[in-house]
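Removed from the display is one protein chain of the complex; every other protein chain stays in position.
And now, chain A:
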Amino acid sequence: MKTLVLVFHPSLNGQSNVNKALANAAGELENVTVRDEYALYPDGRIDVKAEQAAVDAADRVVFQFPLYWFSSPALLKQWEDDVLEHGWAYGSDGHAFEGKEFAVAVSTGSPESKYQPEGDNKFTIDQVLVPFQGTANHINATWVKPFVTFGSFGISDEALAEQVRAYKAFLAE
């Protein structure tokens, strides 16, 4: 099982704490390829063919990102709009993701208690991620239960180390 982890954090080697630790951990694993997409495309112009080749070489694709406005950072949306072409990802000749697994690894600033019907945000994380699940369905990929790091603002070193262990296990599954 070859896994491709596409990391979308606008400042992975600057302000990021959680996503950096998770990306570094992923990079230590065999059969896992990590791509820092904002570093690859600082001007926002995505090399569609290179991204499609990376997907073609993998059995599982993971979008890793911090939750911004209850969605991904903008470059991931650009990636979807540009890379998931008709005739490649969908449409009668679009089979690129068929038989592949597709997962989201997301971090939220707020704790899980806010992502409850009675919490501040009112919606659960699964509801927040509905657009990604819909995308997975549309391209005939198999949706894997998301890997979620809640409460990433002010996370303790201990809790982060535990998440890193859990992420490695998630990616090795």
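One rule holds in what follows: a contact is a pair of C-beta atoms (placed from the backbone, for glycine too) under 8 Å apart; a residue touches a chain by one contact, two chains touch by 3 or more; residues count from 1.
By definition in this document, contacts and distances are computed from a predicted model.
Trainee: Hey, which one's the missing chain according to UniProt: "General stress protein 14", "PTS galactitol transporter subunit IIB", "Transport permease protein" or "Sulfate adenylyltransferase subunit 2"?
Mentor: "General stress protein 14"
Trainee: Among the options A:Asn17, A:Gln52 or A:Ser71, which residue touches the chain absent from this view?
Mentor: For the chain that is not drawn, the touching residue is A:Ser71.
Trainee: With the missing chain put back, which residues of chain A would touch it? List them for me.
Mentor: Residue positions of chain A that touch the missing chain: 44, 68-75, 77-78, 80-81, 84, 121-123, 127-128, 130-135, 137-138.
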